[in-house]
Structures are given as structure tokens and as C-alpha cells.
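One protein chain is absent from this view; the other protein chains keep their places.
In order of appearance the chains are A and B, and numbering begins at 1 in each one.
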């Protein structure tokens, strides 16, 4: 479901569960992998990547439908995943091999940088078209990471951004062809792996203090 | 003074009072029209547009000069107009047929998107050259809607932006020739009219919570 490998100084965390929706098992595996990564000493950086045409489609709506009484607890755990990435003591790069939708798009935003595949796949926050709104934590994350006009358009219209459009809108920083997405992300991460992890974590945690507070507070605000 | 018509799913609210300054009568008519619009059920979107060379020049300084004791009450009503647009339960597009100055520029910013006329007309916050400052509500609206560097330049220098400059600065999203401004805005609004109004309103209200709080609080902070 989740595979953690090391390529030089770079941890590569591959999500390999179809649409990579956040099932409880997926979340548990991701949390465990980030526990391992966070213990790193010395140079290090993290790349996350999906498989096939999905980076991640976000919340596991099937599981949620069958477990509605656990919605708040579940959202708290998703928020926690974002918060862990935002406070991870090393640089992070998302390799967007495919769709990053809804909670999966927010997962991408929780990384320092992102490389997005050019020929296929969208970044999209489709909540408005699903009749859903954003939790205070998710809203804080999106607003902390996206230019104001982009956050507005993405949240109000549910626009699907191609890689080129996502660069223009300030959502991702780089694009690459399918085969080059992961290598480009790993190369970028490797170039940053020499940064002192503790310093990176402290600067990032300070920078996103309000978003982290929203993500670690009550899920429904 | 104000004319509300419906073009398919799109409400078109035309301001037709010369410079379209916010006289008490103008505000009353706008409030009434937005009351009608807000009651819409089913698909819907709003376009506002002015007439001739003015979208709106903002505060009615003549009326204010004769009613200085009502300044705070008056500003509260102007703030309320912005707040109603920010929380309107449907997508909104401003068709900037001409000048959008001062409070009229802020009115444009209270819409989801704006289309601006290319050959004539400026977006301008001239307060600095009038010896005026911005109320906390106005400042919050401007800062919530404009890129930081643009808010700074617009507020500190009173720069007049042409349509092309306004796109580059992130003030408006699209430009059109005079005859195409309203059709382009209506077409854009129609493309968004299928969004669930309640969801759009909730997402936008959450997104601009701090600005809405400033706009609905005491006018002088």
C-alpha cells in the first residue's frame, strides 16, 4: 500500500493503493512511514509519489459513508497527516504523477514544492461540486500555501488545473513528462537534503503556525 | 438608477446613475436588488455592470459633505454592500465597463471575478491622493482579495491600472473590448451558474471570515 525506500539522501514514499484515498489503513501506513523518516539523522529529504494515473484522490468517501459517526475523528487524522508534513524536519517534494484531487491536492500543498506531470492528471479541489465545504484546517492550509486569487478560483469554481496551468497559478513549481516526474522530484529533493533538518522544521513550523494550529485543533473548528 | 434583469440563469444588475456613486438611494436600490437575487433557487449567478464610462466611483462625497454626522452609519452601509456580495450564495462577476475608483474599485473586488474594458477606464484606489485612509473593513477586503504587492502599490501610490495592467497585477482576470465586456461577464457567470449556491456561499463566507467580520463590525474599527 505504501512503500518507503531510500535513494541516496532522499526518502521516496510511494503511495500504491489505486486512487490512494485516505483509508484508515492508508493513513496508518503513511503515519508509520513518516515516523521512520522523521527519525532521520544527517542529510535527508522526502519525496512522495503515487502510482499510475493517481497521486491521491483524498478522503475515502466509501469508508466515510459506512462510518459516519467517526467523521470528526477521521478528519482529525487527515489533518494530522498534513500537519506532520508541514512540520517534518527536512525538505519535502511532491511528485505528482497523476491526479491530485481534493484531500489529495491538499496533501500536495503540504509539501515544500511539487513537480507535476505534463500530459495527464489534474490538480483540483472539487469540493464545491460535491456539495462539500472545507474544514477550518483545510482552509487554513490552502490559504497558507496558495496565492489568494488561486485559492479563490480553486475553492469557488473547482477548476481542474493541468500542470502548465498549475505552474501559472502558483500551485506547483515545476512540470515534467511522466517518466521524469519522480526523477526530477528526487533530484530537487537531493539538492536540498543538505539543509539542517531541525532548522528547516523550525522555520517551516514557525511560518505555518496558524495553519498548524487550525490543523491540530478541533476538526470542525 | 438600478436595473435588475435576468439573462438565462444570470442576473444582470446594471448601475445606471452616472458615476454610480453610493448615494443612499443607490445603496437602497442595490440592497433591494441583492435581496431579490439572494432568494434565487436553483442555478444562478450574478453580473454587475455600470453604464457609459463608469462602473462606479464609490462614496458619494457630495452627500457625505452635507451629512457628516451620518458618516459612520453611511460607511457601515457601504461595508454591508461589500459583505452581501462576499456572502452571496451564487457566483458573481463584475463587468467593468469603465472606471472603478475608490469604493467602486472595492465593489469590484467583492465579486468572485472581474472582466475589464480594454480601451478606456481605470481601476484605482485614489484615497492616498484625497488625504483619505481606509477603514478596517475596506483594508481587510482589499488585502483579502489582492496580491500583497498589488495591494501595497494600489493603496500607497493610488496607481491607475488599465485593463492590461490590472490583469498583470492580479486585480481582474480577463479583459474585453467595450462591446464585449458585459457579454463576456455573462458568459463566464453562466458557466458557473450550475454550482450549488448554498455551497458557494458557505465556502466563500468561510474563506473571507476575517474580512466579513471587519466589514460587519464598527465602521471605524
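Just so we're on the same page, contacts are C-beta pairs under 8 Å (C-beta built on N, C-alpha and C of every residue); 3 or more make two chains touch, one makes a residue touch a chain.
Just so we're clear, the structure is a prediction, and the values are computed from it rather than from any experiment.
J.: Which is it among A:59, A:81, A:200 or A:215 that touches the chain not included here?
T.: Going through A:59, A:81, A:200 or A:215 one by one, A:200 is the residue touching the chain not shown.
J.: I'm checking contacts with the chain that's been left out. Which of B:36, B:67 or B:133 qualifies?
T.: Final answer for the missing-chain contact: B:133.
J.: Tell me which residue among A:144, A:166, A:184 or A:219 touches the hidden chain in the full complex.
T.: Counting the whole complex, the residue in contact with the absent chain is A:144.
J.: Contact with the hidden chain only, please: which chain A residues?
T.: Residue positions of chain A that touch the missing chain: 91, 112-113, 144-147, 170, 173, 192, 195-196, 199-200, 202-204, 206-207.
J.: In the complete complex, which positions of chain B touch the hidden chain?
T.: 127-129, 131-134, 136, 139, 143, 147-149, 151-153, 155-158
Rule of thumb we're sticking to: only the chains that are shown with their structure count from here on.
J.: Can you check how far apart chain A and chain B are, centre to centre, with Cα atoms defining each centre and the answer in Å?
T.: 35
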